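I have placed the structure first, in the form of C-alpha cells, so that the comments after it can refer back to it.
Left out: one protein chain. Kept in place: all the others.
We just call them A and B in the order they show up, numbering each chain from 1.
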Amino acid sequence: MARHLSGLLLIFVACTSSAPQARARFVLVDGDGDTVRLSAPAQRVICLVPSATDLTVALGLQSRLVGRTRYDKAPEIAQVASVGGTIDPDLERVFALHPDLVLAWEGTKGTSQRQSISARGIPVYAVALRDSAALFKTVRDLGTMLGSDSAATALSTSLRAQLDSVQASVAGLPRPTVLFAIWGDPPMTIGPHTFIAELIQIAGGRDVFSDATIDWPKVSVEEIVHRAPDVVILSVGEDSTRGSEALRRAPGWRTLPAVQHGHVAEVPADLTNRPGPLFGVAARAFRDAIHPEARPR
Amino acid sequence: MTRRTGVVLASLTLLLVAAFALSIRVGSVTLDLRAVLTALAGRGDAATGSIIRELRLPRAVAAALVGAALAVSGATFQALLRNALAEPYVLGVSGGAALGAVAAIVLGGLTASPTSISAAAFLGAAASIALVLRVAAGVGPTLDTRVLLLAGVVVGAFANAGIFLILSIADVAAFRSATGWMMGSLSGSTWTGAATLAAYLVPTLVLLLALARPLNALAIGEDTAAYLGVSVERTKWLAFGAASLLAAAAVAAAGIIGFVGLIVPHAVRLAWGSDHRLLLPASALLGATFVLVTDTAARTVVAPTELPLGAVTAIVGVPLFVALLRRRRP
Partner (left out) sequence: MTAAAWTCEDVTVHYPGARSPALDGITLSLTGGACTIILGPNGSGKSTLLRALLGRVPLVRGTITCLGAPLASWQRVALARAVGVVPQGEHETFPLTTRSLVAMGRYPHLGPWRREGADDLTAIDNAMARCDVTQFAERMVDTLSGGEGQRARIARALAQEPRALVLDEPTASLDLKHEMEVLVLLRSLAASGTTIVLVTHNLSVAAQYADRVVLLDHGSLVAEGPPAEVLSPSRVLDVFGWPVELIRGESGTPYIVPVR
C-alpha cells in the first residue's frame, strides 16, 4: 500500500512541476529570493526598472530590450517601446511584445500584473538595488541572463575600480559629518541602511542622521541646525528652484556653519535616486563634496 | 463684554500663552526660559538663536494663526449651514487648494517655489469657493444652503479627480512632495508667511465678530433671523466669504489640517454656549492652542522624524471628538 502511494506521489510531483525544469540552462535567485529559470539567454527583455535599464545600456546590451517604462528617457533606447508605468505596466503591450524575460521591481510579486505575467509562463526577475552589494549582484545576474558574462565582468570591474579609487583617496582622512538632504517642508534625509548612506561612507564621511529608524525620514530644520553637519549634500532635480543659492537665504539653513563656509554641494537627483551604472560617478561626486582636498589633480 | 465672557477669554489667552511658551522651549534642544529670552535678545549661542528666532518663533506664530483661522471658519460654517458637522473645507476648499498646490508642484517645474505653491493653493481654494457660490447663486434668488452643500461636495470630488490625474503622471520626487504637502506641515513657516496670515485673520475676525448676533439668529433659521432684523442675504454672503477666506489662507499656509475647525467650536459650545460673541473669540484662542500643541507634538514625539501635522490633528482629534459626542445630552 505504502509503495503504491509513494509511487503515486512521485507521479503526482513529476506532473505538477514545470516541464522545462530539465531544460533550464540558467537558474538564478533574484532580488526577492525567488528562483528564476531561463532555458537560453534572453533576447526579448522588458525592463520595468529604470536603473536596470540603465545597467543594460551600460552593458551594451540594449539591443535585447523590447520594452521599457515611460520614465526611461536615455537616447540609446528611444526606439524601444514603452509599456507604461513601473509597477502597473500596460499588460496588453507587455504580452504583445512577446518577451522572454521581464525585469520587475522587488516586492511586487503580489500585484495582479506580476501574477498575470507569471501565469503566462514568462520568467520574471525581481531587481533589488538596495546597496552596492545588490548592485554588483544585479550586474552579474544581468550578464548571466543576457548571455554576456564578459560585459558584466567588465562593468563590475570598472565600477569596483571607481569605488576603490574613491575609497583610497580618502583613506586615513578624518570623517566629517555629512547631511544628505532633499529640501522640502520638512526636508527629507536618508537612513543608515540606504545606498546613499553607503556612498557617504565610501566617500569618507559620516551620515549625521545615522540614528534614523526609517530609510527616508523627514526631519525638522531645527534638528539639522542642532546637529550642525560639516558638509551638506543637496539633491537637486533638473527643474527645481531649491538649490544651494536659495539655501543660503533660507531661515535656519543660512545659519549652518556648512552653509556659511560654502561646504554645500549640489548633486543631481538622477545620481542618487537609485544605484545604477553611475554609482561610481556618484561616489566621486560625494567625495568631491566631502573631501575636496582629496580630489585628484 | 460681560464679566463671564471676560473671564473665559482671559483664561483661554493664558492657556495659549502657556502653549506658546512650551512650543518655543521644546524641540531638538530643550531650553529654559532664560535661554529663550537670551536668544530672543540676539545674544548667546548662534545656533540656538537661529533655532529660536528663525525657526521656532515664526512657526509657533503661524501655528497659532492657522489654528485660530480654522476654528473661527468652522464655527461660522456651522452656524451658516445650521449643521453641527460643518467644517472649514465643506465648500470644496481643501480640494481646490490641494489641486492648486499639486498642480504647482508636479507641473510647475522651474517655478515651483514654496511661495508659488502657497499662492497656487490659495488660488485653487478661491476658485473652488467662487465656483460653489456661483452654482448656488444661479439656482435661485437667495443663497440656498442645501445647494451650497451639494455644490461643495461636487466641486470637492471634481478637484480630487484632478489631483489623482496629476499625481498619476508625476515622477517619484514630485509625487512625494505633493502628498507631503497634502498631509499638512508648518515646517516651512516664515515671518512673511505669518504676517500674511495675520493680515487675513485679523480683519476677518473683526468682521465676523460684528456679525455675531446675526449669526446667532441665522443658526436658528433664516426666517427667524429676518424677523429679528437681520439682512439675511448680505450676512450670508459676507460670512461665507469671510469663513472661506480664513480656510483658504490656512490651507495655503499649512496644507490640509483637519479636525480643528470641526472639534474646537464644539468644545467651546459644550463648555460655554453658542453665543457667537463668545464662541468666535474663544474658538480662535482654543484653536490656536490646539494647533500649537499638536504641531509641537508633531515635531518632537518621534524626533528627529517629523510627523505630518494633518495626521497628528486627526489622531488627537478623533478620540477627542468621540469623547465630546458622548458628553452631549442623549
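Brief remarks on what is shown
Operating definition for what follows: a contact is a pair of C-beta atoms (placed from the backbone, for glycine too) under 8 Å apart; a residue touches a chain by one contact, two chains touch by 3 or more.
The structure presented is a predicted model; accordingly, all values stated were derived computationally and were not measured.
Counting contacts over the entire complex, the absent chain touches B. Remark: the omitted chain is touched by one listed residue; of B:Ser11, B:Ser168, B:Thr192 or B:Thr224 this is B:Thr224. When the missing chain is restored to the complex, the residue among B:Ala121, B:Ala159, B:Leu211 or B:Ile263 that touches it is B:Leu211.
Considering the full assembly, B:Asn83 is the residue among B:Thr13, B:Asn83, B:Asn160 or B:Thr179 that touches the omitted chain. Interface residues of chain B with the unshown chain, by the touch rule above, are 1-2, 78-79, 82-84, 141, 209-213, 216-217, 219-221, 223-224, 226-231, 269, 273-275, 329.
Assume only the chains that are shown with their structure count from here on.
Within the complex formed with chain A, the residues of chain B that make contact are 27-29, 46-47, 49-51, 54-56, 58, 109-114, 171-173, 176-177, 180-181, 185, 187-188, 190-191, 299, 303-306.
Considering their complex, residues 71, 182, 184-188, 209, 211-214, 217-223, 225-228, 237, 239-242, 246, 251-252, 254-255, 269, 273 of chain A touch chain B.
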